[in-house]
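Just one protein chain is left out here, and the rest sit where they should.
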Amino acid sequence: MTTVDRGLDHLQGGHDEHHDVPYLTAKGGPIATVWDWMTTVDHKKIGVMYLFSVLFMFFLGGVAALMLRIELFEPTRQTAAGLTGAAFAGGEGSSVGAVGKFYNTVMTMHGAIMVFMFIVPGIPASLGNFFLPLQLGAKDVAFPRMNLASWYIYVFGSFFGVYVILTGVVDTCWTVSSPYSTSTTGQPQFIAMILAVFVLGFSSIFTGLNFIVTVHKLRAPGMGWFDMPLFIWALYATSIIQVLATPVIGVTFLLLLFERLFQIGIFDPGLGGDPVLFQHFFWFYSHPVVYVMILPAMGIISEVLAVHSRKRLFGYRAIAFSSLAIAAVSFLVWGHHMFTSQGELAATIFSALTFLVAIPTAVKVFNWIATLYKGSIALTTPMLYAMQFLFLFSIGGLTGLPLGALSTDLHLHDSYFVVAHFHYVMFGGTVIAFLAGIHHWWPKMFGRMYNEFWAKIASLIVFVGFNLTFFTQFFLGTQGMPRRYASYVDDFQLLHQISTVGSFILAAGFFVHLFVFIHSLVVGERAGQNPWGGLTLEWETDPVPLEHNFRHEPVVRHGPYDFESVVPPGCDEKEFPLPPKDEVRTIH
Amino acid sequence: MMTMTRMPTLAIHDFLIDLFFRRPADSDVGVGWGTDGLFIFIWWVGVFFFVLLMALMGWWAWKYRRIPGKAAEPSPSHNTALEITWTVIPTLILVVIIFWGYNGYLRAQMPEGNAEQIDLTAYKWGWGMTYDTGLGADETVPLGSSEVPVFYMLLKMSSQDVIHSFWVPDFRTKLDVIPNRFTPYSFRTLPLEDSDNRVQTRTVQIADSVRENVRYRDHWIFCAEYCGDLHSEMGAIMRVVSKEDFEWWKSVPRYGASTNPVEVGEKVYIASGCATCHSVDGSAGTGPTWYQVYNRPVPFADGSELSQAEIDADPLAWDNYIRESILYPAAKIHAGYANQMPSYDGRLSDVELRGLIAYIRSLSGLDVETENIPGFEQLDEAAESPQASIDAQTNGES
Partner (left out) sequence: MATIDSKASGVAKQDPLWKRYAPGHHWRNQDDEFDGAKIGIWLFLATEILLFSGLFCAYAVFRMLYPESIAQGSQYLDWRFGFINTVVLLISSFTMAMAIRDVQLNKQGWATINLVITLVCATGFLAIKFAFEYIPKWSEGKRLGNLFNYPYATTDHEHVWWSIYYMSTGIHATHVIIGMGLIAWLIYRQRKGAYGPTHYTMMEGVGLYWHIVDLVWIFLFPLLYLVH
């Protein structure tokens, strides 16, 4: 296999448009390099910065989760009492209350960090920013400066938010339900957290806006809508949701802010307001946002499955249209978070619509599995993670059925069953797909391979740890364990203990990944241009893409998954052979 | 319709119900073809599709594993008939689930016939019930219920502060309890059967009355909507007894002929939820302890205090402070504690209030005479208007 080895130490003094260098090239001394990264409008650098930040946020949220699981090892509150110290005291002499506030504060931190600072920006801001223009054959996104602004807004909002939660006593949970949130103590911190989320919303809107315009106007010549990779379709659908749904959480939090500051009486029943109205406003955004979380993940799975099984995706158009359908229907189902607090007619309508959104999702899973048929499947780390996704996301999706059905939801609402369900889809779905995407595109982003063996070991540890942690929680939920509890009745202890052990195994798996990544960046073997044999445009760039991405403007002459008729660029034909000509039938 | 008939009994179903729920549902909505049945149905649908998909995935991942130098075989990239089939069939299954769930939901929401109505109040962090006789709660766990095959129960629920949620896992239903609004939670429990090994028997004594062989079954009640610090501790027990036993329990006079205020106070301490936040042995809690505090100075959060001089000057000063704090807790906040005690205005009778004060006094080792307690009669006249003290407090705080 021929490779184009440009290397990372190809130093040039300055550059102009005619002499392009790999985007990771240092610009001079350390200060000049830092300044270059801080002022860059290059989507690749911004994507890398986002990648490191969201993974750091994942780490913070994960530490919070481990603290919760330690507390839940014992049925009573004693564990945290020993750890809490005076930092989270709720009142002199009130040790029980202090522990209560401590647990609830850490729980709020876990939710808020994971949702707003990790998973919503997550894939779109990191892998999306890096690869959307590359896959479209563009030199950058439509509004590069807006991209940098979105990054800075994210940093500002996140820093602010984490600082507030760490130093304050915000214990409202990430859903900030009224009237608890309008009457709990800690006014300055609460207001600051509201503002942090409001600010983060703009980061999300800017990213979405950028992507939509890029997809419309910056595709390479020859790339029609149905020649786009499915990752792009997924990001496009995601961006539509981001642009339309985020303003609603903005105005919701603005109203909540005024409620706290001036008691305007909109959500607080003591002032004549309606607490269920808050829930409607809140979930009108927060339900579509879960599709912001999962759609890009599904896009990654489409890519990874196609490339690592060397197979055209089954039902390309079905997958593309189902992404749009999911985005559209996602705006209609928010009430299924409120079956126990809203009226009967509303509940019935929302239940029916919730099942409607399940259908395109199921169709996607069927299409992915069908893609494997008669493929040439390499069990690389990305492929292993893609298969894990199919396993875990199926469980997550199927456990959504009893939650969408009204009578079973009356039992399961606000129980550990819900906690298990959403961790299976958000963690077992999005995070696993994120890991698949990182491993799939790692050689392209950094020009280095990682240690396959240890990466696979890590993925196995993650899989085992994840299932131990969260599978038991389904049973906790059906048996009656409510969520957001720091202590519980003795009956539930064994399942909780298994879950806690699992969470530490899970954490260990991530640490192995961390070491693999660091090792790769420092001494990893240099990657070729196209180690997996992909056919989408990002694999036509140099092993580490140049600053302006392509050497010549790409012209699209084949579909993104035409493995049966095209040798992947930069690859040896022996390694990625085509089927013999006489076996290639005309297939649509 | 689908009331208490059992599903086709397979050993696997009993096993699954034990696995998921520990025991079959104890309400008519949950049992049989109701919630438990729907859950089992969804379980089988899920297992079917999951096993099918994962088996295909695993089999094809192995069968079509990459062999170096060998290309993938060509195969179709879509198949209209197949795609339509796998869209239509799941849709039909989902429609079945929607209607089944809707049916169970309606039955849970609609109280039937002659349901006995009980008022339930949720507050941070406990539950309070008031029966149609005006009786409040009793016993070391503050709830009781009634049951009989043709007897129904309707709870009219309201919250004093934030949203809570009333969940009895064994009944398979819950409903949010919202402030400024009544929400109805109704259920019909199943009979107490001898074959049920959770049914126990005990002798109940209330004041001077004793009743033997009271059969009962206990169910957990949990708060299922996050409500703050002690959300996890906001549990209770639903005790199911027969109708005759329930009628007896409701009608027995609580405080007997010879009323001992300290005993009254101790009962109220437990039944009204004071025990959730106030200890009687000096240990710390969400609220100040009651041990050894009677007639001692009290520091307030705004810097003022109930001083020893004031207590010495007025023998009723401390009693009036306690009475005010029970009825209007926001008026004076004890220093070092948060303003989060719910008000008992309208929920305690004068007998109970006096009992509480006597009980607190007894915890300071002071004598409390059982009759003719000096000063008790004068309590009402001498008490300063609570509203005036609240105004003073609010204007002082600004």
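Per-chain numbering from 1; labels A and B assigned in written order.
Just so we're on the same page, contacts are C-beta pairs under 8 Å (C-beta built on N, C-alpha and C of every residue); 3 or more make two chains touch, one makes a residue touch a chain.
For clarity, every value in this text was computed on a predicted model and none was experimentally measured.
For the chain that is not shown, the touched chains among those present are A, taking the whole complex. Here one chain is not drawn; of A:V63, A:L166, A:L244 or A:L356, the residue touching it is A:L244.
Contact with the chain not shown here comes from a single listed residue; of A:V162, A:I205 or A:L506, that residue is A:I205.
Among A:L51, A:M109 or A:A142, the one in contact with the hidden chain is A:A142. Checked against the full complex, the one of A:I70, A:A149 or A:L277 touching the unshown chain is A:L277. Touch with the hidden chain on the side of subunit A covers residues 17, 133, 138-144, 205, 208-210, 212-213, 216-218, 243-248, 250-252, 254-255, 258-259, 261-266, 271-274, 277, 281, 548.
In this text, only the chains that are shown with their structure count from here on.
Subunit A and subunit B, compared by their mean Cα positions, are separated by 37 Å.
By the touch rule above, subunit B contacts subunit A in their complex via residues 19-22, 29-30, 34-35, 38-39, 42, 45-46, 49-50, 53-54, 56-57, 60-61, 64-78, 82-83, 86-87, 90-91, 94-95, 97-98, 100-109, 161-163, 165, 167, 169-170, 172-176, 178-181, 183, 220, 222-233, 235, 284-288, 335-338.
Subunit A makes touch with subunit B in their complex at residues 77, 90-97, 100-101, 104, 171, 173, 175, 177, 179-180, 183-185, 269-270, 275-276, 309-318, 339-341, 344, 347-348, 351-352, 355, 358-359, 362-363, 365-366, 369-370, 372-379, 387, 390-391, 394-395, 398-399, 401-402, 404-411, 413-415, 475, 478-480, 482-489, 491, 563-564, 574-575, 577-580, 583-585, 587-588.
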